[in-house]
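The next block holds one structure in the form of structure tokens; read it before the comments.
Removed: one protein chain of the complex. Kept in place: all other protein chains.
Take a look at subunit A:
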Amino acid sequence: MLCQECGKRPATLHFTKIIGGEKTEFHICESCAREKGDMIPGTPNGFSIHNLLSGLLNFESAGGAKPTPPPRCENCGLTYSQFSKLGRFGCSSCYTYFADRLDPLFRRVHGNTVHVGKVPKRTGGLLKYKRELESMKRELQLRIEREEFEAAAQLRDRIRELERNLNEA
């Protein structure tokens, strides 16, 4: 099926919109979808980014390989299929419960899956400790393997100190 916007590229996104019992279908290619941004002309109420997103999500699950039981957020109760219809999460825990399925979506929307920006100062302090701790533990393992016991003992003491700080924080 060809894209109904440009009529050139194959349509890869398919939407169904039902307004007042009237069903309208849209078939467009990704590049047109991106170009139109929020709005696809010819639709009376416009097409919000959420509709577009939900199209992406439905499409992915429709074309998916093996049917696994869809996840559900234990915190707010939102199911993955509800999420894919709404295009929005119910709470911050949804990110954890749907984690397995989100990276392909993030890659499509953002081209990336990992945050590299701002770290809240409060969490940031802890995060720094945790990352330092992990790397020290790896080093400790290495020292022990090399039988550098004096250096290992010093490291062990510093790890304990860090862990104490972490627990107090």
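Following the convention adopted for this analysis, contacts are C-beta pairs under 8 Å (C-beta built on N, C-alpha and C of every residue); 3 or more make two chains touch, one makes a residue touch a chain; residues count from 1.
In the analysis below, contacts and distances are computed from a predicted model.
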>> As a check of understanding, state which of "(2Fe-2S)-binding protein", "Amino acid ABC transporter permease protein", "Protein-arginine kinase" or "NADH-quinone oxidoreductase" is the UniProt name of the chain not shown.
In response: "Protein-arginine kinase"
> Out of A:Lys8, A:His110 or A:Arg164, which is the one that touches the chain we can't see?
Replying inline: A:His110
> Which listed residue, A:Leu2, A:Cys91 or A:Ala153, touches the chain dropped from view?
Replying inline: A:Cys91
> What residue numbers in subunit A mark contact with the hidden partner chain?
Replying inline: 34-35, 37-39, 45-50, 53, 75-78, 86-92, 95, 102, 105-106, 109-118, 120-123, 127
